[in-house]
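Excluded from the complex is one protein chain; the other protein chains are retained at their positions.
What follows is chain A.
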Amino acid sequence: MSGRPEHQAPPEIFYGEDEARKYTRNTRMMEIQLVMSERAVELLCLPENQPCHIIDLGCGSGLSGETLTEQGHVWTGVDISSAMLGVAKEREVEGDLLLGDLGQGLPFRAGAFDGAISISALQWLCNADQKSHNPAKRLYIFFSSLYSCLNRGSRAVFQFYPENSSQVELITSQAMKAGFTGGLVVDYPNSTKAKKFFLCLMTGGQQPLPAALGVDSREDAPNCVAFSQKRDRMKQLRAGKAPKKSRDWILEKKERRRRQGKETREDSKFTGRKRQSHVW
């Protein structure tokens, strides 16, 4: 599997039945989504101990929505993949679900929501999945409809995976055009693995951005999931070389000796054959 999902197919096709199931069964994925959702809700700066009405943009199979429910909020989710929404229904998530395309605008009344979150979805809006699509226009329609359906003073937090800085520029400029203030918060900026981008948009006029995590270099980037550590260690073992004592290793070693000009036995069908272990 190479590169970025959004280069392979439009989201409603990429997240078909199989992928939707895989996505939601992958425990590593679930844990990462949970951590990012909790951080996004934190960045929303909602009033304490007050149940709020939140919109989850690109809610998928409801992984991020569950964090909202856990924190006592009532939420509605929008997604373009009916397969993902189907999985959410199976998982019996509390939030109401809508099948919709964010780039067509949000079909809600003014001031309907107290906040918005979005986990790993915004980058999908930057691609033209159909000939008629103009990403900049779709982004503008999305952001301006979002601005109107949010209560004055509330925020929208987007965790996303920008492809490059011009994509960040495109997104931020359309958001500002739509009336939002705010900016990008980058957690763990110095760690390739832990680095996460959160676009924090505000409707209540210019306010200071929340502080990013892990900017103080003494703070360690979290090794989020045990799995990935173990996988790295496995890769580091003899990367690119044959495992020790195997036939391939023996043949390579003999080649090395020949290159060094040392006397070496000819290779034959008996080279590196399995020997019967002796009992001395």
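Note that a residue touches a chain if its C-beta (ideal position, glycine included) is under 8 Å from a C-beta of that chain, and two chains touch if they have at least 3 such contacts; residues count from 1.
Note that contacts and distances are computed from a predicted model.
The subunit not displayed here is recorded in UniProt as "Multifunctional methyltransferase subunit TRM112-like protein", chosen from "AP complex subunit beta", "HBA2 protein", "Multifunctional methyltransferase subunit TRM112-like protein" or "Glyceronephosphate O-acyltransferase 2". For the chain left out of this panel, the touching residue among A:G16, A:G100 or A:G183 is A:G100. Contact with the undisplayed chain is limited, among A:T27, A:S132 or A:N164, to A:S132. Residues of chain A that touch the chain left out of view are 50-51, 53, 74, 76, 78, 80, 82, 85-86, 89, 96-101, 104-109, 111-112, 130, 132, 141, 145, 149.
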